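See structure below.
One protein chain is absent from this view; the other protein chains keep their places.
Just so it is clear, A and B label the chains in written order, and each chain counts residues from 1 on its own.
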């Protein structure tokens, strides 16, 4: 187990290293000089030079990469070109909207998908199964941001159960914060739950055909007991894969959904940065998103090993 | 043919037909402004109503279908033409450094959701429909590479591949002659699913302004425009939304139906 975790950890670090190189290189390709952009084309050459030195733009590419990575490791993400404030501070504020939103949605999605998938698998071919499958078929087809608009229309504008947008912040208590994230989280979660429920169902149905399920029945377990005691944990293996993948979709999705609800998250930050050509902010946000995705997939790898003893002993 | 397949085929061809017809005919010009006729609800003159500039929504939906289909087609094309050969190569050289590099590269790309790729590209080169295509296309590469490799690996274990090797055929020839035809069904089904995901992704990207730019009509942009007016003109949001749902639903049904029809044992990846 330790060896396996160690291997995954090494692979995690390597992935992050490669990702940082890729992101840095792409941003480097960007045409134009940030200093010129900030001061305008008519700026004095010596002011430009001074700003360049201040931003560290005059160093070699390698040096700047090392500085960037080293800075991130110590929590220093550099200075925003447009706002002239530390990027780390800008990100820290917004992160506490986007990340909780993605996790909230992931939790909802799992809570909805598991029972639905199990229910459908247990009633394969019966009306209950067909209803769940029909609903999920529709759920997969619905764009989450459109669904979000519909939720706003119904629950915020017509019923007035929720605010149409904005974020109350975490300072007024967990519940207030969660409340302003609830509609966005539902909008994100339902389409993903539809996918996850289908995966859960087909994983369980696959397991039902396995020899060891017949063995379990021969021992005297009822269909239901066999499904819970032997089917569940085996079905979790493919389901975990999808949960890992879904996190990255939810994170991306939350950035889009933030636009619907006017949430001050990473999405707002990055879109503003793009239009202001504040590349250092874009660079840092993208790196943070990729970091989150890679880390979640590392956690999924560890969860695999907890579920499947074959992974623990192998390699 | 199953009900899924027929329904999926009908819905998908409906959308395709709308896109094709829009090249030669739309009820109104999709770009013609007509402020006096703005924000009309659906009527006999304007089947889907008009937007805040008085543009005919039905014409915009038809032309928007063009954008969606074009982006998704090219993106799936990119994913297939690069991903399938990569997957075949990795499987043929299973366990070698080449396999390792391809698969680690795949994992790497998976760490960049298409939205993130689009953000990067847009930050560097500016916005445009091409960005959406590239972003979604890049994300499709590992999808196809992975699924091709998985299916090919189990085929490489089969004895008919050994027989081909005994007959002196090399890895490239075996991949083309024996592996590819036997994974074709899987690729067709997965391609349909990726196509529908492409439509969804394109809509999302244009909604946040990373996709098609005005004046190119696109369903995602229509939704972004509708957002501030949704309380008094809900049809502006409902109609493009339904267009997306019908298209994606049709493609998914088509994919499921094709799978059942071609080979029920096919497992597609959906995420």
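The criterion applied here is as follows: contacts are C-beta pairs under 8 Å (C-beta built on N, C-alpha and C of every residue); 3 or more make two chains touch, one makes a residue touch a chain.
The criterion applied here is as follows: contacts and distances are computed from a predicted model.
UniProt records the chain missing from this view under the protein name "ABC transporter ATP-binding protein", selected from "Cytochrome ubiquinol oxidase subunit I", "ABC transporter ATP-binding protein", "Xanthine dehydrogenase family protein subunit M" or "Chemotaxis protein CheA".
Looking at A:221, A:276 or A:300, the residue that reaches the missing chain in the full complex is A:221. The residue touching the chain not shown here, chosen from A:6, A:21, A:111 or A:154, is A:6.
As for the chain not pictured, it touches chain A at residues 3, 6, 210-212, 214-222, 225, 229-230, 233-234, 307-310, 313-315.
Take chain B: the residues that touch the chain left off the picture are 158-160, 162-169, 178, 181-182.
Simple rule for what comes next: only the chains that are shown with their structure count from here on.
Per-chain Cα centroids separate chain A from chain B by 21 Å. Residues of chain A touching chain B in their complex: 15, 18-19, 22-23, 26-27, 29-31, 137-138, 140-146, 149-150, 152-153, 157, 195, 198-199, 242, 245-246, 248-249, 251-253, 255-256, 259-260, 267, 270-271, 273-274, 277, 279, 282, 285-286, 289-290, 293-294, 297.
On chain B, the positions that touch chain A within their shared complex are 107-108, 110-116, 119-125, 196, 200, 203-204, 207-209, 223-224, 226-227, 230-231, 234, 237, 240-241, 244-246, 248-249, 252-253, 270-271.
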